[in-house]
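With one protein chain withheld, the remaining protein chains of the complex are depicted in position.
Presenting chain A:
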Amino acid sequence: MFLTISTTGSPRRPATDLGFLLHKHPDKAQAFSTSHGTAHVFYPEASAERCTAALLLEVDPVALVRRGRGKGRGGAPDSALAQYVNDRPYAASSLLSVAMSTVFKSALRGVCAALPERAAEPLPLRIEVPALPARGGAELVRALFGPLGWTSVEAEPVALDERFPGWGDSRYVRLVLEGELRLSDALRHLYVLLPVLDDAKHYWVAPDEVDKLLRAGEGWLADHPEHQLIAGRYLSRRWSLTREAMERLELVRLAEADDLDVEDVDNAVEDADDTADGSAPVPTGEAGPRKPVPLAEQRREAILAALRAAGASRVLDLGCGQGRLVQALLEDARFTDIVGVDVSVRALTVAARRLRLERMGEPQAGRVKLTQGSLTYTDKRLKGYDAAVLCEVVEHLDLPRLPALEYAVFGSARPATVIVTTPNVEYNVRWETLPAGHARHGDHRFEWTRAEFRDWARRIGERHGYGVEFAPVGPDDPEVGPPTQMAVFTLTTTKEEKAA
């Protein structure tokens, strides 16, 4: 982990003044102990014309890992949160920020007893960080440093492996900043922006980080066009990520067993509802100045209406996700028994948090239950309900796996009413943001046309003794139909008839 700070000067204003400003003598190599290793400061060049200070942090990689939090059995830390194969010893991350704050404490504050006026005035500076991890790439690096008064922000991507050009660039850039800035400002830019760009989940945020950020950002952060991103990354995101990652260590381990990133497995909950048809507003079909209602909300309304029409009071929400439909059901007292089922424990955790289940009064809480389940399997617990809702669920199953769901719902659980919604793929041409031929969501294993959906629904109804009716959700385009299609299945076969 390495960076250099260079300046130029003249015999009258020698570049070696940098040594005074940094409180580090140019002719000495000094070592400082920091929490993650030894920080070294030395000067590869030190003349009146040019002076370069180098900060090198020698990280102890084994200690770094052993310090990791999760304890696995076997005498070493558990899971990807603490990898021995780790870029921390090399890449300029929060660890380097911490080292800077230790080694250049006074310089960061702009304090220099020997040369106070030099500390207060801009210097010609050149800062080089050869391996800066940058989530967001060179573009974001320029967006973050650009507005801060540097005359040149050079961010050159580092290839992942020159032996394999096909792999493309790594997430590191070689950063070179040039400009006339006060040294303390330059250092404070780095102190804040290195970890922001790194955006690593390893980074641990202590409660006093807010104060640190405000101090280091004084004078430049408030007016920065990206201040929200900076503050957000610096502070908030890591908290929840770290915490949630800890909650789902079992999944982390399954991902590791398969050489996968945990995000490839534990991805049932979106960071935000940014899918094509999640929160994107869709015109309701009526022209008017009113704010368009998001499709997801229209879908919930359509489902609620169908449930009311069916006279259902005990309702299963199969694939309840983060519990938005459960929440809507709770708002109507006629639904006395609401069960949200999802295969993702994380989704259920988020749903419980959203619904504030723990703080709910007993009569309310008694109406709702969230439970893990999977429609790959029949499930006795799902029997005896008035209605089951499969809202945007079937398309997340591989087609060959669908018969299992069909049997689990229509054959085994067998509620009087089943409501299924799924995207209408024909409508995709109407999504301006959706590239042609793309599904609306990365995890959609298929999307059906209206004819395909109807064929499927009628076949299922026939086989299991349900009548089926169809309804559009969202504007029913004359050419391509509605964005969402809905089928309402009603149990027609009474047991006596069939058995006789």
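Note that contacts are C-beta pairs under 8 Å (C-beta built on N, C-alpha and C of every residue); 3 or more make two chains touch, one makes a residue touch a chain; residues count from 1.
Here is the rule we go by: contacts and distances are computed from a predicted model.
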*For the chain omitted from this view, which of "Peptide ABC transporter ATP-binding protein", "Succinate dehydrogenase / fumarate reductase flavoprotein subunit", "Glutamyl-tRNA(Gln) amidotransferase subunit A" or "Polynucleotide kinase-phosphatase" is its UniProt protein name?*
"Polynucleotide kinase-phosphatase"
*Which residue among A:311, A:366, A:403 or A:467 touches the omitted chain?*
A:403
*Selected residue (touches chain absent from view) among A:379, A:392, A:426 or A:447*: A:379
_Hidden partner interface residues of chain A, rising order_ = 1-2, 4, 27-29, 40, 42-46, 52, 54, 56, 58, 61-62, 65-66, 70-80, 83-87, 89-91, 128, 130-131, 133, 158-161, 163-164, 166-167, 170-172, 174, 248-251, 253-254, 256-261, 264-265, 268, 343-345, 372-381, 383, 396, 400-401, 403-404, 406-408, 410-412, 414, 464-465, 493-500
